[in-house]
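Selected chains from the complex are presented in situ; the others are not included.
Per-chain residue numbering starts at 1, and chain names A, B and C are given in the order in which the chains are listed.
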Amino acid sequence: MAGSTFGTIFKLTTFGESHGQAIGGIIEGCPAGLTIDLDFVQAELNRRRPGQNHLVTPRNEADQVQWLSGIKNGKTLGTPIGFLVFNTDQKPADYALNRSIYRPSHSDFVYEQKYQIRDENGGGRSSARETISRVVAGAIAQLLLKEWGIQIQAYTTQIGPYGLNAAPTPEPLWYPPASIEQSLVRCPDASVSHQMEQYIQDLQSKGDTTGGIITGLIQGVPAGLGEPVFDKLHADLGKAMLSINAVKGFEYGSGFKAATMLGSEHNDPFVISNNHITTSTNHSGGIQGGISNGSAIYFNVAFKPVSTIKLPQQSIDGLTNQVVEFTNTGRHDACVIPRAVPIVQAMAALVIADHYLRNKLVRL
Amino acid sequence: MAGSTFGTIFKLTTFGESHGQAIGGIIEGCPAGLTIDLDFVQAELNRRRPGQNHLVTPRNEADQVQWLSGIKNGKTLGTPIGFLVFNTDQKPADYALNRSIYRPSHSDFVYEQKYQIRDENGGGRSSARETISRVVAGAIAQLLLKEWGIQIQAYTTQIGPYGLNAAPTPEPLWYPPASIEQSLVRCPDASVSHQMEQYIQDLQSKGDTTGGIITGLIQGVPAGLGEPVFDKLHADLGKAMLSINAVKGFEYGSGFKAATMLGSEHNDPFVISNNHITTSTNHSGGIQGGISNGSAIYFNVAFKPVSTIKLPQQSIDGLTNQVVEFTNTGRHDACVIPRAVPIVQAMAALVIADHYLRNKLVRL
Amino acid sequence: MAGSTFGTIFKLTTFGESHGQAIGGIIEGCPAGLTIDLDFVQAELNRRRPGQNHLVTPRNEADQVQWLSGIKNGKTLGTPIGFLVFNTDQKPADYALNRSIYRPSHSDFVYEQKYQIRDENGGGRSSARETISRVVAGAIAQLLLKEWGIQIQAYTTQIGPYGLNAAPTPEPLWYPPASIEQSLVRCPDASVSHQMEQYIQDLQSKGDTTGGIITGLIQGVPAGLGEPVFDKLHADLGKAMLSINAVKGFEYGSGFKAATMLGSEHNDPFVISNNHITTSTNHSGGIQGGISNGSAIYFNVAFKPVSTIKLPQQSIDGLTNQVVEFTNTGRHDACVIPRAVPIVQAMAALVIADHYLRNKLVRL
């Protein structure tokens, strides 16, 4: 019951602590016969990787996937896909200062409360390094979804005070992938991106950090995915996103705005377009009653600012139970949003792949 | 894989369509020896029930729980608790008009796409009547949590444009339960409640509907609940809430506001208070790295306006594939928020009870 | 984790104690659109029912299924199928004598050790009355399997010293169903059946009981069902059978006899017959490496003698911890085998239906 497994049919189980030997996982339930583009998987991983550019943490981790099983001659065998990434750039010394101090809004304290063990170097299992496994599995899921005509996109829509107007009618725009990758913060609007970059650089020099919002879009999902009660499609998407480090909120379709809307403005009228039934607006976010309706699915994910700041903070030393003042010196991001974009995409892919497979069994 | 089960150890499986024979469920994993206050369970169910007052739907459903197993002499046996509520007030005629029209933002269309069957009367399995089972199981979970000193509260903080300032420092207020129950909309501030009531009455007369927000609070949770990776405590709370009918968003602690905050203002400094370690602010919402830290847990749940409005709407007739105009005549709420309060509470209880039990096994 | 759920996709969860209100369950994952022959389900239940004839316990329990959800106009909706059977013929007085005496080889003692509660009347959750739910769900599974051309048969092959030669080449015979039902002990060979009947009658008059063996056969299973590692098809069949009350052993194909065989005699040579690949012998029992090979699947299930005998026995009184002598007076079977035949069939159907659905997802 340790909570390291995600999914019911297309299923990922992960292991690994940052600063341990390796990070990795097992993917169960991927159908046999899928061609795996290993370069695509590695490319997704590179998007998540530290040290990509001057805006993210300079820890330069190679993060090369090693494939252990389940793939042969470039195709899935139908058996579990085992994979790992060895941890190479471990510098526990960087964290020496913190050893017994509970870092504010980090998981040191709760981790110690839960397991009665303190894993001194970095965040152990709670480290965002664990998301490597998600990106690998999510990339495989995206290759599978491509076979079924489904595509996923994620991009940055808010960093601190700077936001992209993310909700044109009837739903957020699907951008050319290059416009996202050209931006150091993965915001497809160049001028907003520029403001965000400046803001992050500014915070870096001050030793402070910022939160932000990532928007996800899914195109090509057929009507019918999702289960009517607990495993509503958006409930599983929400859990997927909330399980990503630093996430504080999830909304889909009209989201929190729905709270102040009238039924008469919120309802999406059914219309016929190109000979098939669709809706003229998309407040539903492509999901009605927990089941996809064939329109684009979209959602927002809110991230808190990184907890590790390079400003003096007050806390408690767990050994002495005394109040102490300290300042972090480790290498950290001033904003995780750019590196979190591929993680959001990966988690969305895991959910949709799982539900696509589940949905194959609902009719005789 | 039909998604009608929630939880891993304290586990609820539900069955039942509105307008079928009965609604009910099986609770597995409730420890033996728990005294069940059957009146409390029924009282929670009555809070969810239609026909409570003039603001909610006049369908008067008795909703009396029948206990089938697992309880003897007022105590749990440790065996599965089977229960049901027979459907008594079925008036399919009320829905006659809609039979082949896809009601906008309802699940008729997607349900038919998924199962290739149209359940003509009401929403079938997608009906909010299914939440009866959640409230019953959630009430049992609340009785269990009480044994461990944990209490849950939920109340209305937004209906349309009218909101309660839900975030005083360091977290939303814990109100006297009576102040919530005295309000017809379950908003503990009498003057805000009055505005909300007026607003709903106004919409009723117009045939329109509104959305809203419910805030949940959990007190007495020990540090250590939640798992570090996929089953983070807030991820399971998020999924629980998003699985409730009409929910569009979930945030905990600082929530979406975190996106625009600085790390230096968001971090919760550890302090010592009454000889134990706590934090002076609570942007974390009682959860760090997915694990409870001993502070109060709080979260917001956004609901969309009810889809059934009594105004003329345009849609498609599924038999003819023609555009039609129609007007609903059934009995429906103008706002589900007041009746959803006990459901939010119930789902929170299911999550916390499950994680409390899971956490008993993490140390030797 | 209470262990009341069986299956992964076609999934049964049960509730109910004998002498409680009702016995029942929820079937999840049955595809939508299956025509349900309610009479067949009831007929299967009648085969399990006490009081069928003079050889079985005279408790006359009607065991009428009440359908609560998931079926409409004779077809499955794709939603959970809830059902129950009310307990009507409860006579706790019959058991009065035993109230605090641990009945030898019954579960009174272990149940009390586990839950610290003694359910005084009958065996509570451990009673074979729980198998009602299995027979109901198994009947639905059999209707589903019929759609796919798969049929299951079970019959008695051993009662005490009297046995049917169950292993002709290449596998046990598939008998005309009537030849099984004509036998009071469900043994298709009339002369062996007669010996068995005499033996049971003889034991009834002496107050003693006997064990036996049931053989199961499954025809029409396509090659490919079962998973290569833990969920081998025969491993799931074995668990299914061993979960039936009073079962002590399970073997498939050559079974225990394989221990003394040579590889050169045990291997099943592949041959071509009617233009498709099959084997000339069937020591594999239709399963190789945990995966069905298209031949008939067959297995044996060993049952212990009923624990409730009407002869004086020695035991411990749980209240006084003293040795006591006692004699049972309740109504009980001298041999459960005849009534267990439909249960074996039901459990086999649950396993095959689940694996058939799982196997739909293994290839792109």
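Following the convention adopted for this analysis, contacts are C-beta pairs under 8 Å (C-beta built on N, C-alpha and C of every residue); 3 or more make two chains touch, one makes a residue touch a chain.
Values in this document were obtained by computation on a predicted structure and should not be read as measured data.
Copy number for the full complex in this structure file, with 3 chains shown: 4.
Note that only the chains that are shown with their structure count from here on.
Central chain assignment: B. Criterion: smallest distance from chain C-alpha mean to the mean of all protein C-alpha atoms. Separation between the centroids of subunit B and subunit C, computed from CA atoms only, is 40 Å. For the pair subunit A and subunit B, the distance between C-alpha centroids works out to 26 Å. Looking at subunit C, one finds that residues 9, 29, 32-33, 78-79 touch two or more other chains.
Subunit B contributes residues 1-6, 8-9, 14, 102, 104-107, 109-111, 113-116, 123, 125-126, 130, 158-161, 203, 208-213, 223-224, 226-232, 234-236, 238-239, 242-243, 245, 248-256, 258-264, 266-272, 277, 279, 283-285, 288-294, 300, 302-309, 311, 313-316, 321, 323, 358-359, 361-363 to its touches with subunit A in the complex. Interface residues of subunit B, counted against subunit C in their complex, comprise 1-2, 4-5, 8-9, 11, 13-17, 20-26, 28-29, 32-33, 66-70, 72, 75, 77-82, 84, 114-117, 119, 124-125.
Put simply, subunit C touches subunit A in their complex at residues 9, 29, 31-34, 78-79, 144, 147, 228, 357, 360-364.
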